[in-house]
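Below is a slice of the complex: some chains, not all, each in place.
Letters A, B and C mark the chains in the order given here, with residues in each chain numbered from 1 onward.
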């Protein structure tokens, strides 16, 4: 039961079309299977069932080739639409090619070149990764402005190096700090591959060696929670902000208890439901956001009507209750 | 000696870490002769040959071949210059055909890129025909008997038009017919002025074919002489540095109760209808040609091989031996014929190798002190030659490895000891020692089964002899205690070739 | 002992070709369950998606044959992918790594050269220092992955069409990458059965002492083996970039080595060295391909797919072992 009041609105849309008697098949191709994507999958499966579709999920295990294969196989198998969470956002064109004229919805990670969405049958539903890190940065900037501090040193826990989410989240937080007039320098940048245990192991030597830092910035909640563990193990009182992204259940709990200062809610259920709705709308030839609460992209680009943004939402102690 | 030497090796020194295997030895070989190299196990014979053909470069020394000083970096260079070798330890590539093994590393080519399979096969056939070898180029190497694999090695060695052929114990896996065959090949090579360096521990062979004999002892050169100037006693004295007594110190001891009874035993097609009994104090010999199925019988009794029919009784009670573990529980020991394959633990030291079948006796936690004491005791009894008990067994010479294995089974103190080719590749001195130990064990009331492809050995030691032919028992012969020739060897050979069969009706 | 029968040996034929029968059975079952399986379109998909791993398998099977292993190909492919792709970026690419632009074929060759160089280093280590291939190639796996990420922290995309055509250009509806795979397969087969190099590797894998004693230059041949595996991995990497239109240093080729090793082993290549048949390797590649493809068509849950895949790999090898079954 996650989902804030404002974010689970996809449900409204699905309720309208329940019992419409449609029957079809949708394949969901996930880049890998983790907590976030599993939640997304569950929401999408439920929404699809309500719309009369049978949704099958596939795990591409971080192999962009396999992803293309899944799409082609889905096409060969006569699926009605395919939802893809791309392994490599730069390889979106080849996925579009593989899908041919089958409706295709990218979810969660946007294609690097958004012009692939120009095709009739292609859409994107997701959250803007440029903003996730930015929210972290804005929060931190505010925090230090309040303290009257303009120079900070941070420890950065990175995801899998080279992945788009890692790159954008790191860039976003740095940019936000800069934009808000905070001079931030890294103490150390550690690649803990989104893993809690690796985060503990990597950050512990830094903590015990007594290096000075002002905050810990993490690319996701799991690593942030690892940092919390490591601090507790090392007997360090957490009087500095630790920030994460995802707002997993554990992450939200940690924000509530004050162990983490903030996280950024990325709405897996909204993305899952939105993707299924976009599929249904593509098949029916309607506007892709029909029946959802989400807006289309407003930049007025040629592909704007093919994008649904499910916003990131900063979560702090003040509003964490909405996300639990 | 005024003849030109085709090969001269001078002052060869070879050092291994902790061991000086060769301490400045020499060897001079005349063309068109058989030059035999003799010495106890570990004297350095194989090592010298490996130095010669470039497998292990000598630490120092000079090699003059065909008038030029040479130093081969690898076997290929040696082969290309005209020296080939049949190695002591067989080394076939089991998963390939005879043909491919024959042309290993020098497969005939159709063009610079492609192999010529047709030509390879044809040349193999021609070669086999020329040397009258009963080999099929298309057979998988792993399906051949050891003897046939050895014949492939021989074919390989003679197929190079070499000037010197080294044969390191070529007959240890051959039957008499094949040995005769090899000797005719050697004669042929001699007539073509090829020199043969021959290494063997079998005295009768040596005196039949040698022209010159060189003796080493402990990595040192003892001397060289014409074969006709030597006899067995002189030679043994040169090798061992002392006289060796009776080769077959058979002592007649009282034969006791039946301890082992085998009834109608079979294992697949390897052998069938094998029945015999074995008494305490008895040495039961198994004779037959290589491939007669003797090894399979004892492997089946010992539980290595699956029994498909028949019963085994020990002390009158039927036993079901499914693994060597069971066999050892029933106080049976087996010294296997394949020392490297299923005997030694190359990476472990002598102590561990000695106690390995006996670990149960060292308690929990294991008593290492007692292990070492036992190992020292039994290896002393076997006169194993080793720098220390911590030496890895793979660094010992073959004969010394064999002694460690004998020590292993003696330590176990089995009631029934089965020895399969116990003296294969062992020097005369050690051979006599092993024989006397076997005799002593029989005297203590143990029962012994002894397999040997050397008829004199079985004849010399056995109380009774079972002769096998192609997986069937042909006859059981009793020792004639009065005669000088306890078994009639003509008779034995008739059984062994299947020309005579006392059990024809049993089939 | 009995003389072996002459003529056609049915049992031997069966056991030598067991995987092909497994393949046929799988294909029939799948076609019954999902007629979409046995269509030209789906077969094209199957071959196309197995081609790149197939190329890697054609290299890795040599290492296994030589009694070694190669854990590097996935990472080598990633490194080759980013580097070769970086020379094939369109001039107006969003995130161009550098401004050097080379003809497509040269980019592909660069990928192969990268693989070859790494292969030579690994082979040298294996041959001359006697370090176990498992460790040498584990090292190359770690190092190449890191090098790929250092070379470019983000995916290298916006690649030339001429470069991409090496993978996706279609002849008679079949993408180029399939033809390249077949070419590599044939070269591998040719080397293994027709050239002295192949015979040498069989000998080295079967009994390296025997090979050495027979005058085979074991070291040189081992270096060549790992070089070949490297070349295949490098080519696979370049084609991977060409096929997906992007070279991603962090995910390209992840775990490909395991799929390749599994395919080779399912195809009867023995991990104890000295046994390999290219026809078997092909059957292994296809069995894994059919499983991957078929289970997707059946809509199986992917966790279940992994379990079935694991069971089939193990099961196939167990079945295959029975023909080499050691006597008791």
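Following the convention adopted for this analysis, contacts are C-beta pairs under 8 Å (C-beta built on N, C-alpha and C of every residue); 3 or more make two chains touch, one makes a residue touch a chain.
As the structure is a prediction and not an experimental result, all values here were calculated from the model.
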Per-kind copy numbers - full assembly in this file: A x1, B x1, C x2
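By definition in this document, only the chains that are shown with their structure count from here on.
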Touch-based graph of the chains, sorted into line, ring, star, complete or other: line
Per-chain Cα centre nearest the global Cα centre, belonging to chain: C
Distance from subunit C to subunit B - Cα centre to Cα centre, in angstrom: 44
Approximate Å spacing (C-alpha centroids) for the pair subunit A, subunit B: 72
Subunit A-subunit C separation of Cα centroids, rounded to whole Å: 34
Where subunit C touches two or more other chains, by residue: none
Contacts with two or more other chains, residues of subunit A listed in rising order: none
Subunit B partner contacts - residues on subunit C that touch it in the complex: 1-2, 194-196, 199-200, 202-203, 206-207, 209-217, 274-275, 327-328
Subunit C residues within the subunit A interface of the complex: 34, 36, 39, 41-42, 45, 48-49, 52, 94, 148-149, 152-158, 168, 240, 243-246, 248-252, 254-256, 292-293, 296-297, 299, 301-303, 305-306
Complex contact set, residues of subunit B against subunit C: 55, 74-77, 79-80, 85, 87, 91-96, 100-101, 103-107, 109, 113-115, 156, 269, 291, 304-306, 470-471
